[in-house]
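Missing here is one protein chain; the remaining ones are kept as they sit in the complex.
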């Protein structure tokens, strides 16, 4: 299966639907919780079967879905921040001790609005490493040491993000990476309204077709927590979904139509992509309000991180 | 017909296709010219039939299509600038004299990248009105007086752009408006690669469903030249096109299928829009590189304007 | 006297010092209040003598001085916002009724960081005018109608800000203008730490040497409240102050030195300006952190305005 989404929760739904599963996937556990307007879905991939089914490494994937992030009341925003903070703190505490050093990595391209979330969050989080080293008298000795870096993207630096991070980790020697990234979803209603927290590392740029070396405990020797927000849906992906809906509709009316049945079983993604989309640019589907939404999300995420760490 | 595009050239193609016309539409004239990589299409709406067919006022609509605007050689960029400049100068000269005052109006929302072109061009064009008034000794007396304004958008100001422009025109009394705007196209391959110049005025925000009072000779008493660049395609629009392609393909294979024939004749736009798209945001299709593309286009357009005026 | 500051409170101090006054200036009243870290100074110019002494129109000038605006605790920021909101509401209520329409005008140049405060605040304030007109069912009928506009600067538009505002006021017919602007101070310690609220109108760009037509009840026919924040000190101004300090110091030591006495009586501003400063640019003194400070101040001011109105 070619999922074309970075969200574990969506991959689980797609896999179950494609395989007509009523029960849970073998090797996958899932539980849901709702707090007021906020829905938390915890997907756990627990063995190799689950790993192969969802094409994601063994580990935990928490999705926080909210209704809206801009123009909301202060209390609603505080509640979202608190939820992110709590989930993030819980997953961090599973892997390292309270005082151990974390390096926050803002992935993506600052100069491309839908891909700028990581870099912009890095600019807002509270950094303590330099104070602990140069001005320890001004800071509580139990404060966790936090550093942060935006490695840029391959097209701008000529260097893989993972290679840059490995070089810096060798010098700074943090005990954990917290990587912030923009994700790709299959569902327009999740754009800028979902936060996925996982403890299985990340492949920078993985969701939009230009996969690079991964950032993970395997490659860096320290746990890598990833916090991602879907900011785009690929156009060919959404158009394909739309066709599926339509073909289903047609089938209901024109039953036993062999041509249609055959079409339905195929994945028309590649065909649509070739037919509709000129190859100079990567076309994406995004809300017109993307600049404002990234701005609100940046505030929420950085507050969530500051409170958690 | 609901065209869902601001481009006269696209409306002409859509109308002819929908009405199976081999010949030109009554009341519409069209001529094409190619200069190296640049294609110029001149659509002229000459009477009420043409006006009704394309749902655009009588007048001239020039479309300049280019292959690429970013990362191109200096000479290619100079050629594009020169073409815009020549076409713009010709249309301006049809309506006012060499030395008569022009006010440039940058429509759209500076804080929404795909909608920011107009405001950003205004920041780059050469302004002379204040020099002619306050420091006439520093400027050639034949220099045309140019002023420029970005009225913002209704959501940010609470006031219609057209109302703001009317207020300023009453005081400044220019002889012509040159309005710069982002447009909506039906064709992803035109995004940030097309420039439409027309002499029939403009309805700010017209292409994306939130039409306001128009800017035109009728409402302002002076000619309104509009220079627009398509920066977005509506998602429902592109998905609808994709379905049409598919249904055609199905029909070829499963001929005389009544259900399909019926579907094809319907406009599924509204149904798709309702089914697929949550109503909080306006989803658009845009290249991932939109920030960089708007930046390149802003340079090209402002150079074209500076040379033309 | 050439004050080279837009702050009434600074002009009062300078005038009293220059004229060796122990008592209050005739036609000027002044009272101070301190709430925790926040100092409020209310200067009232009550007659023509006061007007002539301070070269500011008759009316009220409230200065709110704070210790710090960035990297402060949420409660401190809330306290500053509340103070601005209270003072602003009081002065607005003196002039118009609760439900009467206000137009917020963001003066200055968005593309020049130290001069961008007005335009940036306009982008953050809550606008209601269009909702009251087009969607009255979504808003409480007692909500005040608020619109907002950033007219840009003469160098970018070729049109005086005052002329643009007059044109728009003629169409929109608000009952009051609230103008936001960056000010010039004589005191580096006030930069981005002071807010002046006055009810006497404003001369856009007045403080930095390029005075334009004023915005005031006299020119617009409606009250003009101005809210300004000092963001720059002129270099020649600060150097002149420094020389005064030095000459005083010299005089204490080298008494009856005629040359020095003479120097002291002169205003060396123009001489310093000519000697030290090349005339291509306007040199200003500003904190290195100006981008961050403008950003914090923009948030504080827009919250203050939203709460007040």
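Remarks
Per-chain residue numbering starts at 1, and chain names A, B and C are given in the order in which the chains are listed.
What we mean here is this: a contact is a pair of C-beta atoms (placed from the backbone, for glycine too) under 8 Å apart; a residue touches a chain by one contact, two chains touch by 3 or more.
Here the structure is a predicted model, which is why all the values come from computation and not from measurement.
Although it is not drawn, the missing chain touches A, C when the whole complex is taken into account. Contact with the chain not shown here comes from a single listed residue; of A:60, A:83 or A:150, that residue is A:150.
Within the whole complex, the absent chain has one touching residue among C:83, C:161, C:185 or C:286, and that is C:286.
For the options A:2, A:78 or A:163, the residue in contact with the chain missing from this view is A:163. Per the touch definition above, the residue from C:115, C:160 or C:199 contacting the chain not shown is C:115.
The chain not displayed touches subunit A at residues 110-111, 122-123, 127-131, 145-152, 154-159, 163-164, 166-172. Mapped onto subunit C, the interface with the missing chain covers residues 68, 111-115, 188-189, 191, 208, 232, 235, 238-239, 241-243, 245-246, 250, 253-254, 257, 259-260, 263, 272, 275-278, 280-293.
Throughout what follows, only the chains that are shown with their structure count from here on.
If you sketch which chains touch which, the chains link end to end in a single open path, with no loop closing it.
Across the assembly, the chain pair joined by the most C-beta contact pairs is A-B. Subunit A and subunit C have Cα centroids separated by 45 Å.
Here the spacing of subunit A and subunit B, counted between their Cα centres, is 36 Å. Counting partners per residue, subunit A has no residue that reaches two or more other chains.
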